[in-house]
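Omission of a single protein chain aside, the complex is shown with its protein chains in their original locations.
Naming follows writing order (A and B), and every chain is counted from residue 1.
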Amino acid sequence: MSKVLEGYFYAESHEWAKKENQFAYIGITDFAQAQLGNVVFVDLPEVGALVKKGKEFGAVESVKAASDLISPVSGKVVEINEDLVGEPEVINQDAFASWLIKVEISNPADFNDLMSAEAYKNIAK
Amino acid sequence: MKNYDRLIFELSVKGRTGYSLPKCEINNYALNDLNSTLLRTEQPDLPEVSELDVIRHYTNISHKNFGVETGFYPLGSCTMKYNPKINEEIAAMKAFNSVHPLQSASEVQGVLKIYYELQAMLADISGLAAYTLNPFAGAHGELTGLMIMKEYHLQRKDFKRTKVIVPDSAHGTNPASASICGFEIIEIKSTQEGTVDLEQLKLALSDEVAGMMLTNPNTLGIFENNIIEISKLVHDAGGLMYYDGANLNALLGKVRPGDMGFDIMHINLHKTFSTPHGGGGPGSGPVGVKEFLVPYLPNPQVKLLDGHYYFNWNQDSIGSVSGFYGNFKVWLRAYVYILTLGKENLKLVGEYSTLNANYVRVNLEDDFYLPIKGFSMHECVFDGLKDQSSGVTTLDVAKRLLDYGFHAPTIYFPLLFHQSIMIEPTETESKQTLDDFIAVMKKVAEEAKNDPQMMKLAPHTTPISRIDEVYAAKKMILTYKDYLKENR
Partner (left out) sequence: MFKYFPHTEADIEQMKQAIGIQSTECMFQAIPSAVRYQKDYHVPSSMSEVELRNHLEEIGRLNQTKTIFSGLGAYDHYEPSVINHIISRQEFLTSYTPYQPEISQGTLTYIFEYQSMITSLTGMDVSNASMYDGPTATAEAMFMAEAITKRKKILVSETVNPNVISVLKTYAKYKGLEIEFINHKQGSVDLDDLKLKLNDTIAGVIVQKPNFFGIIEDYQGFSELVHANNSLWIINADISTLGVLRTPTEDDADIACGECQSLGMPVAFGGPYLGYLAAKKVHVRKMPGRICGQSFDRNHLRSFVLTLQAREQHIRREKANSNICSNQSLLALYATVYLSLMGPSGLKEVNELSYIGAHYLYDQLIATKNFTPVFNQPFLKEFVVHTHLNVKMIQKQLADHGIFGAVHLGDFDERYENVINFCVTEKRTKAEIDQLVKILGGLS
């Protein structure tokens, strides 16, 4: 049974977003990391890049699978999690602590389309 | 040598050589006459070894490989049949090895005769008009076939046909080839029975669809019994039907793709026509088409006029897809194979391969979960062990088989099931071999219940045990130089 935490917003494509003032941290869910298996590589955008809700912004790769990362919200990348570049396996250890990118939110209403933890639990099975 | 584990570089001793070349008979010229800026500054890191060093090294590492002549190789979708020796003998003939691809047609009438006759035989076997032998492999054939599909629509000035329909059960190459060819892919879901869902197909069809790619029997080993209706629906919508010939073996003597409504197809000669897989290649992927598509075949084409074979460059062609004329010595072997079988044996291939697969299927049904009931064609697909309570997975079953001297079946494909085991026993395997395999599979199923821990650690008797794939992917040690750096 994978972990689903309260206080995060969820997308159907198994990314989470956590709001902090005008910023959002974006990562993949515990369910997603379990599906992928051992993560060996994360491909992240550069700081300053624009991400768009529902569009690809990178990819995460395991030994046997690869998955595109779909942004749950639109905005500008202000920071990427450099720790993941050398140690992508921390995503497997704690997917919610391992944020991928920090985005300056351009449209706060994007969060309205995302799921609550309660709703996501039904999908992450 | 037991436990031999060297790399050829690790045998290298400065000054040793493994070659002999003619003495130079011409004076007054030297490579150093070239401006030094054109030459490399350091010599390449190649091994310096004697001839016997080389032979021993490769003989020893060959012992760590499993081939069709080692034992049963039930790798689904790969058609690992016996690779006859006479094919190798013919392919080694000087008359075939020493002709240069740019010699004029009149000097290479022999190879052109083989090209022409083989493509005609393949056309007859598949119910199409003509073949190109130029594509190098199955995937290359797919790409070539899709280019033909695209060119056909372009020359009719039907520019909006930018999409190709691919069932979700298709080989991964199908969508990849369509994408490389600049198409968008519409994936349609299969029915519960694993076949094309006609309603889904109807929804996907439109005047933007260039065609549909289909394997039949599909990757579940099931014959698409609605094939005539599928072809009709696609044709009525203005699309073309592409046949992925990966599973053609099942159909020999039974039905021809052209008669089922397919317009374009490729054949994997290394599957159906027994050319050796060579550890992954070289293969050969001839592409055949219906008459109306012949002008689009890649250049050059080989034609016959008044007993003389010649190259033809067609204006309407998609262009060339290979430097020369494909993997000649591979299609030469296929030619020899077809002549060896002859019409009387060719038609038995589908019969015997299907008989073998169904025999394996009924004998394993009690121990492995069969998701789709009924007859299979040349291969059968299980969804893991029937009893999965011990946590033993398909991977564990596959690895344990290696301990018993069998190659593993294809696993985790098709993707429709979580624990797929895809078994293809070709027509060259005897009942005894299948009985041995069945007995071992049953024993493994038993072991899975009684000793799951042992299964998790299998294989136990192979040259190496399970590999840390995460280490390989993370460290990316891809050359001997990387290796030395890591182990400095």
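Criterion: contacts are C-beta pairs under 8 Å (C-beta built on N, C-alpha and C of every residue); 3 or more make two chains touch, one makes a residue touch a chain.
All figures in this text were calculated on a predicted structure; none of them were measured in a lab.
Engineer: Any idea which of B:F72, B:Y152 or B:F328 touches the chain not displayed?
Structural biologist: Residue touching the chain left out of view: B:F328.
Engineer: Of B:L304, B:L339 or B:A439, which residue touches the hidden chain?
Structural biologist: Of the candidates B:L304, B:L339 or B:A439, B:L339 is in touch with the missing chain.
Engineer: Please give every residue of chain A in contact with the chain that is not shown.
Structural biologist: 41, 43, 61-66, 68
Here, only the chains that are shown with their structure count from here on.
Engineer: Counting only Cα atoms for the centres, state how far chain A is from chain B in Å.
Structural biologist: 38
Engineer: If you look only at chain A, which of its residues touch chain B in the complex?
Structural biologist: 38, 40-41, 61, 63-64, 88-89
Engineer: Once bound in the complex, which stretches of chain B touch chain A?
Structural biologist: It comes out as residues 469-470, 473-474.
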